[in-house]
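Single-structure report; data block below.
Note that this complex is displayed minus one protein chain, with the remaining chains in position.
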Amino acid sequence: MAVRTVLEWLNSCSGCEIAILNIGEALVPLLTRHLELVHAPILMDHKYLGQRGDGTEFNIPEAEVGLVSGGVATVEHLQVLLQMREKCRILIALGTCATHGGIPALMNGQDRKEGWEGVFQTRTTDPGCSVPDVEVPAPLDRVYACDEKVEIDLFLPGCPPNPALIAEVLMAVVEDRDPVLPHKSVCDTCPVIREGKGAVSVVRRFLVNAEFLAEDPIDRMRCLLEQGFMCMGPVTAAGCAGGGLPRCIAARVPCRGCFGPVRRDGNQMLDMMNALASNGSDFKSVVDRRSLLRFSGAHGGLRPLRRKSAAERG
Amino acid sequence: MGTVINIAPITRIEGHAKIAIHLDDQGNVRDTFLHIQSLRGFEKFVEGRPAEEIPRIVTRICGICPWMHHLAANKAVDAAFGVTPPPAGHLLREICQLFAHITDKILHFFFLAAPDFILGPDADYSVRNVMGIVKAEPELAARVVKMRQLGQMMLERLAGKAIHPVAGVVGGFSRPMLEAERQELLRDAETLLDFSCYALDFAKDTVFTRYKDVISELGAITTGFLGTVDRDDGSLRLYDGRQRLMKADSSCIDFEGDRYADHIGEHVEPWSYGKMPYAKSWQEGFSLDPAAPAGIYRSNTLARINVCEKISTPKAQAELEEFRGVFGRPAQQTLLYHYTRLIELIYVCERAVELLQREDVTDTRIRAAAEPRAGRGVGIVEAPRGTLIHDYTTDSNGCITKANLIVGTTHNIGPMNMSVRRAATSLIKGGVYDAGLLNKVEMAVRAYDP
Partner (left out) sequence: MGFEPKIIAFCCNWCSYAAADLAGTARMQYPHNVRIIRVMCSGMVHPELVLDALSHGADGVIVLGCHLGECHYQDGNRKALARSEVITELLEDFGYETERYEISWLSSSEPDRLVKAFTGITERVRKMGPVNARDLAG
């Protein structure tokens, strides 16, 4: 029997949903035979307030499994998430926004009020614009990962998550077994040449390309971190490697950590700085280190910079 | 007190929005609102970040067209740092943009919009979707899924990461294309070109002829248009060119991208997080009244097809001529977005084939070294959903001090509001309506592919 399934997106970009569609050949049988979608705004027309739009009660149908992408940033996201938890037996956080806040949680490092006002007062907005507040869902005090608000049964990070792993998780639900998911770091899945530590004294910005020969495969290229570029492979959960290569490394570009920390409650910035310091690199050469938390700024990771007290300001 | 009909969420679109239709005591439409629900703060939280990292961050504005943000951002950072990518760097970026347009158009037309036409606007919601198409038209569906996947895989092969790409870099591209890859991609692009011709024929037969009335009426409004054209011959351009703002009377102003702020302003309404761009340089203010709009122009496929003089590739040009012969220039009917989307699909496939036939795409000089510096750069590309503008200012360390983004979809937020009003007013009378009618109102939004 097909498994009743709900898809929802909160503060998301829909990349997670596109990743589902990228499952490829297995997609059609998955969507039409193994799963029965009962609510999925990107693909089908089930409405919260009834198909005639006159209901008074917010409603998502009951389901065996729910996939939710995006973090929780507004009162509406919270309402949808709570409803998902209530209606779905297994709730899966899909994508790094849902598991760790993702890119939108960069907002957590900003002063909220100033930030929102800034968005509506740019070079091109009419003078005197203010933040809309009529019939639009109010923002929460910060961007949350889903597990900060409800209990989550399964975490599937990635920005976007790997389609192969999405398929694995869904098939595991269908077959009623535990999914097989990776648990190492990106470096553990990366075939580049590593010669050992010590070579890097300062960390370079990615302003020139890595050194490699065009026709050489990736396993003939020197590790990007050892080439002196910031590469977050050591502090990032494995999983992106489709076809055997971490995706950014396949493009000869360093990893920026989009699968979140290796241990779910790890701290990518701290871990990266610690790794650099332990290897004798000058960690202060990293420009804008808070960017290392660009995918994992929920769970209190990113906060507005502390305002100095009167005493400290002197 | 009148009632409010809520279409929430709007479905089969990319993004978070709802429609509220306010009825008066007689059950006629008094007012309609398209509320954009999401607020994320990209312009703000890129501040302080090193500019060369921005193309890897702003991709998350949209997971359906991350390539467009990636490339517009790269162009803006190039300009801010004053670096010019070598020709192959630009070519590789443009090829990726074309691939991304291909998959996007297939996705939008077949997965999101087509259920309304193939299964009918009044079909029950539980079957009126892509799963329903699989059941009703299994062969077509299998082909569509395969073609879309092919496009995504071409991107992955060339650029490592297809969703939220990383291969565009300040100064050019991160890896060259190998000769073997070129030949393979060329073959695949030819396959997609075949499919795109088939797709337009299919749509002409089964959609545009069958739904003639719906197309000429649903959500029809009269506006201006914005798009990008070739600097020399005014032909359709997506990666680079000059911006053209056309009035409903077909008079045009052309301008270079970095002057965009002279021409475009953004209006904010308290009931939507989506800002509404308008043509400031027309000096007629801003009004969403469908009977007397002011400052309103549209973007996206219909707009691009309207503003261009011609299309540089033969098959798409032939389609353009046929289209203009029937609908004129500028064509205003909202549902023609679908038609022009498929013409553009043919163009992007033809253009991809054309570029992949060039031997210089495999040149290994793909990136110019960049130095961080204080500056300002505007980067513009045509995204599937419209003219996409990224504008960054950097400090002497090359970090962002100010950013302004006008995202493709937002140009159409005002017009979508007008189309919704038009559709709702003509469909809902005396409080009589049903789920199918409400879906038609949504179809007016889906045409824009927001």
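Order as written gives the chain letters A and B; numbering starts at 1 within each chain.
FYI, a contact is a pair of C-beta atoms (placed from the backbone, for glycine too) under 8 Å apart; a residue touches a chain by one contact, two chains touch by 3 or more.
Keep in mind that what you see is a predicted model, and the values were worked out from it rather than measured.
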_Touching partners, among the displayed chains, of the absent chain_ = A
*Pick from A:24, A:55, A:179 or A:266: which residue touches the chain that isn't shown?*
A:266
*asked:* Across the whole complex, list the residues on chain A that are touched by the chain not included here.
replied: 266-267, 269-271, 273-274, 277-278, 280, 283-284, 289-290, 300-301, 303, 305-306, 312
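In this section, only the chains that are shown with their structure count from here on.
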*How about chain B: which of its residues touch chain A in the complex?*
3, 5-16, 20-21, 33, 35-41, 43-45, 47-50, 52-53, 56-57, 60-64, 66, 107, 111-112, 125-126, 128-131, 134-135, 141-142, 145, 148-149, 152, 156, 159-167, 169-171, 174-176, 178, 260-261, 264-273, 275, 277, 286, 364, 366-367, 369-372, 391, 397-399, 402, 404, 406, 433-435, 438-439, 442
*Which residues, counting only chain A, touch chain B once they are in their complex?*
9, 11-19, 21-22, 24-25, 27-28, 31-32, 37, 41-49, 51-54, 73-74, 76, 102-104, 106-107, 109-110, 115-116, 118-120, 122-126, 129-130, 132-137, 139, 159-160, 205-210, 214-215, 240, 242, 245, 247-253, 256, 258, 287-288, 290-291, 294
